[in-house]
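As you look at this complex, bear in mind that one protein chain is not there, while each of the others sits in place.
Chain nomenclature is as follows: A, B and C, assigned in order of appearance, with residue numbering initiated at 1 for each chain independently.
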Amino acid sequence: MIEDITIRYFDSFKEKTLVDPILIEGLPGIGQVGKLVAEYMIHMLGAEKIGELHSIYLPPQVILDESGFVRLARNELFLYQGDGKNIVFLVGDHQSTSNEGHYLLADAYCEIAEELKVKRIYTLGGFGVGHLVNEPRVLGAMNRAELRPDLEAAGVRFDRDEPGGGIIGAAGLMLGLSAGRGIDAVCLMGETSGYLVDPMAAASVLATLSKLIEVPVDPTRLNERASEMEKVIEGLVEGEKLQKDEELSYIG
Amino acid sequence: MIEDITIRYFDSFKEKTLVDPILIEGLPGIGQVGKLVAEYMIHMLGAEKIGELHSIYLPPQVILDESGFVRLARNELFLYQGDGKNIVFLVGDHQSTSNEGHYLLADAYCEIAEELKVKRIYTLGGFGVGHLVNEPRVLGAMNRAELRPDLEAAGVRFDRDEPGGGIIGAAGLMLGLSAGRGIDAVCLMGETSGYLVDPMAAASVLATLSKLIEVPVDPTRLNERASEMEKVIEGLVEGEKLQKDEELSYIG
Amino acid sequence: MIEDITIRYFDSFKEKTLVDPILIEGLPGIGQVGKLVAEYMIHMLGAEKIGELHSIYLPPQVILDESGFVRLARNELFLYQGDGKNIVFLVGDHQSTSNEGHYLLADAYCEIAEELKVKRIYTLGGFGVGHLVNEPRVLGAMNRAELRPDLEAAGVRFDRDEPGGGIIGAAGLMLGLSAGRGIDAVCLMGETSGYLVDPMAAASVLATLSKLIEVPVDPTRLNERASEMEKVIEGLVEGEKLQKDEELSYIG
Partner (left out) sequence: MIEDITIRYFDSFKEKTLVDPILIEGLPGIGQVGKLVAEYMIHMLGAEKIGELHSIYLPPQVILDESGFVRLARNELFLYQGDGKNIVFLVGDHQSTSNEGHYLLADAYCEIAEELKVKRIYTLGGFGVGHLVNEPRVLGAMNRAELRPDLEAAGVRFDRDEPGGGIIGAAGLMLGLSAGRGIDAVCLMGETSGYLVDPMAAASVLATLSKLIEVPVDPTRLNERASEMEKVIEGLVEGEKLQKDEELSYIG
């Protein structure tokens, strides 16, 4: 019978030795900010896939690639080892469809972190503000007060009133649940409207994270994507203005 | 106490020997396409019922027949053995009412397939396009890339952008979950508006499936039903046009 | 820790011997028809409470009586023994709040029936038709075809098209699930608008059931309640007519 959550590591991974790894979580969420950052880093650093996770708490559907090949909705683990750094990435198609599933999956992620002897977890997400943001800040949260100075030094902002509603889903729960396992964890949230996939917010988070973990990642292509997005939005705003002007002249 | 999922084979089945069976799944879904095809084949081939499945994940209701006799909502297994072919059919009243239940039921279906040493699974469904379709294509998906050439040879189409949202429910999950059990699985989806029970889409899927499994099934009655449906729809469209014309003449 | 379903029999019951008991289920449902009939019978026959059931599948609330005394939402078992008849009644505040819970509770009810060696189950309910019904018929369903002649002899009607959607909840599931335990079960459904608590439909069901189980129950007070209800409805309909007339005269 199927297990509620199944984690499978590739054989190639079993021979690896990890030295003081960190774990970066970038699952889907507000503005897809975390997903954009983590997947961009995986691509740019050439991280290698080491395992995957399936669960009955993910949506009951399969994903098709362009050739018609089908696979279960899943979460994936990637590993980057270079310049004395060991980074495990957690990315995926979906988060849980149920409240209880959110807890059970986040706990499974933390168990992975504990097994791999992860020293610090970074969870990435968007912080939806409901309007367009020109220069998105990166807001922070952490599961141990002593982690704050390092974050501030890297430009992470702490807004005493935000995010008022707490942090929902894996990005938040992993901080709460890893505390009980004695693992430090930090959440970086890029300000975003929350309406669109937001490469601008992602670029801000990438810059901050890159500084924090001391791993340079060339941001050019993400910045390009952000610029394109910016133009698209300007076009939309412009179009809306034109329309309003027309409406006015029509009325007038 | 009731089990979450109960599978019961008839005694008559226990003496049978299956030789390289395939399994065809046609549970309810978009346009009832899969259900129409599988039930039509069961009827035309004279397949014999071999078992049934009940579950707390099916809707909590019973079905009445015309005489007032009541039975639990269920899924059924049928077997066809003829011309050296062994086909197990999986049909039923409903799919799961919950996300987790979808996974657990699909896994139970794959366990049946594994127990019966099924060589290949065909899941059948509709692919909703939101508008009427004149010559419905049959789109394909598979859980092993090597299966594609055979499908293409039988006229199955692969649209690199469709279905964009993945395949939801048993038709999709069985592909994903059977891969882990080493069973080849293919999904055939007939294009359909998605608004009505669609015998036209079903006729297309039947023709393709029949070719693929090399089991001739006389399509006359399904084609007749498709023709009748076509007339009904033409009538509806015509009626709508008339109404619009009347409205126009009324306005004019 | 709390059990998902807890059944508790009173000590007084443990000394009783049941002879060929039948079980009558009258839980809340459409028009409260089943509940009205079963609770009326319990009252008129002076049936004695023998146990109760609590469950996490019932709504998470407590019921207050007029004095402020609080108890958990529950289902209750009553026993009537007289004139050589043994009748167990199953009534209660609520049915399950979840789909899975419906199955698990209905199975628990059938387990009670099996333990008590119940010979036949009668489930009572309403059959909603969406409009006022003057002389409500009693529609039937059964879990063994051979039970039909007796039902017809008692005036139970079988409409080959109704109820089209099957029977939802305990009244239906108990028929389906008791079949597997070898217990005969019958569902009696009084036609009702479905909008109001319906003592008229209940009176019809009571008359039919009373005949079937050969236990006379004085229907006077239920008939009175039905007559009162009829007047209330006539008043409502009359009022509506008056209002429409006024509206018309106002327009005119």
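Keep this in mind: a residue touches a chain if its C-beta (ideal position, glycine included) is under 8 Å from a C-beta of that chain, and two chains touch if they have at least 3 such contacts.
All values reported here derive from a predicted model rather than from experimental measurement.
In the full complex, the chain left out of view touches A, C. Set against the missing chain, the residues A:23, A:36, A:50 or A:141 yield one that touches it, A:141. Only one of the listed residues, A:155, A:176 or A:219, touches the absent chain: A:176. Residue A:99 is the one among A:67, A:99 or A:227 that touches the chain missing from this view. The chain not displayed touches chain C at residues 1-2, 56-57, 59-64, 66-73, 97-98, 101. Across the interface with the omitted chain, chain A contributes residues 96, 99-100, 102-104, 106-108, 111, 139-145, 148, 151, 158, 160, 163, 165-169, 172-173, 175-177, 179, 187.
Here is the rule we use: only the chains that are shown with their structure count from here on.
In terms of inter-chain touching, the protein chains here are arranged end to end in an open line. Judged by shared residue numbers over all numbers used at their interface, chain A and chain B contact each other through mostly different positions, with under half in common. Rounded to whole angstrom, the centroid-to-centroid distance between chain A and chain C, based on C-alpha atoms, equals 53 Å. Contact with two or more other chains is made by no residue of chain B.
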